[in-house]
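Only a single protein chain was left out; the remaining protein chains are all shown in position.
Letters A and B mark the chains as written, and numbering starts fresh at 1 in each.
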């Protein structure tokens, strides 16, 4: 609970209204009551506010909305995120190390680490200060995990993986499984190529539920700082991803591909192997990227095109029936003309 | 084991043949022996029965098939399902609560609940009567699970999730992981928006192996009664799915989308965020649904079209080469005509 004066200070905003107004929580705009605060995204400013009952609204600094209590901030969404943390602080999963966890005597566990039931940490693995490991997490040998990480239940981290600070890994993710690398005998049988490379995950990364990041033959699969992966994503062996890149659910990146910084990918995208995607590229959902993209642009389609060209293609394709008819009419006319 | 008279009664069918014929099991049509029963789907009635050795066949009420022992029922597939349950009753995974399970003292476990080894139930969580929880299942705090549920091994259920009665969750599914919600700083770094909403799963739902259903920022992700999800499906935050809807493997539904009742989706479909799909819509496998679908229809393609239009597009596209040639011929003719 906090009053509006305190809330405005917390989010670095300017208050217009009653500083003493008490707020007990945060809510979606259309559900908030008079003791709750909500936010209005910049693009939703034209909304009809008459049915809104929220005690206060967080709005953009240049908002022209009229409402009894308003808190003006540079970015309403970020302010909202901060208030969510304030009203719903992350609760520790457990205190200390659960008696049922299995920790190698040769593991190095820093202070204030919490480890839940049925979790395992192998020999020579290191867990940094204040990191929390939930239940049923399996950490192989020679793994390094930084401080302030949050490893949800049932994550598997294979040997030699390195994880930075403040990394969040959601349930069921698998980090460092063998890459899909095979030779072929002359009879065509696949022969496994051992995968002994590393996976390195930078500070501030977040890995979605049931997502897989593979280790490579001998080189490194690398996520730079602050990369965000959604659920059920596949990152092939030897892939490198630049900082602040965000990849949506069910997207797959094939082996040895390099993805720049600040890249944004929609869901169910497929990216071919051994290509390079420039910084700042955006890839629409369900696209198939088959070759390198050398400069910042937005692409879509299978295979991918610049999004404007792709949109034109879609429209042209939908008009094909009409054209076919036009073509047929022209043929008839010309045939008639010829017969004259 | 049962005789045909008993079997006909069990499935509410009409027997033509020998009521004393003993049946020891159920089999696929082409594999069944004389002491086994099989079924013939309505659309397969024209099949040659001469190689069939089954002791009896379950057929549609209006079937014209000739065979020594026939059991006529309204729906052969449903009758077959009932007989499968009769001949292969679900065996309990374990009895009572395994000594190695870790159950919070503050959890409320109803009567006749079975919990397997290495499963964990957090504080204030409730498990309803006769629910079975297999091995390695992690249930966080404040979870409500109804009665007669079947939670397979290695499922993770995060805090505050609510699950109705008779729900089946297959191995590896993750219910209530954080939605993929981020703000951006002015420098472009992604900033996590805390996800503190609920996931609510209705009575009779079934969730496939390694499927993920995300929690949202503050609102609710809801599956109504009897929704069926296949394996490796992604349900984004704040999605709502109407009753009896069935979604095939590897399909993904983006955040805040609302899907009606009785919807059927093929595999690897992608559905955009913040859209609405009407009751009864069918979506072909691999489609990309980019906008709302306002009435019951069948769609296919990326982006989606009404399926008839899509089929025409596919045919037109395949004939493009021929048209191009026609167009070229017309150009030549016209050029010649002009030169005259």
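Everything below uses one rule, namely that a residue touches a chain if its C-beta (ideal position, glycine included) is under 8 Å from a C-beta of that chain, and two chains touch if they have at least 3 such contacts.
The structure presented is a predicted model; accordingly, all values stated were derived computationally and were not measured.
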Remark   = Of B:55, B:122 or B:136, the residue that touches the missing chain is B:136
Touching residues (missing chain, whole complex) on chain B = 26-28, 31, 74-75, 77-78, 80-81, 84-85, 88, 90-91, 93, 98, 100, 116-118, 134-136, 152-154, 168, 170-172, 206, 208-210, 226, 228, 230-232, 244, 246, 248-250, 262, 267-268, 285-286, 302, 314, 317-318, 320-321, 324, 327, 330-331, 334, 337-338
Message = List every residue of chain A that touches the chain not included in the displayed model.
response = 100, 102, 118, 120, 136, 138, 140-141, 154, 156, 158, 172, 174, 177-178, 180, 182-183, 185-186, 188-194, 196, 210, 212, 214, 217-219, 232, 234, 236, 250, 252, 254, 268, 270, 272, 288, 302-303, 305, 309, 312-313, 316-317, 320, 323, 326-327, 330, 333-334, 337
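Following the convention adopted for this analysis, only the chains that are shown with their structure count from here on.
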Note = Between chain A and chain B, the Cα-mean centres are separated in Å by 26
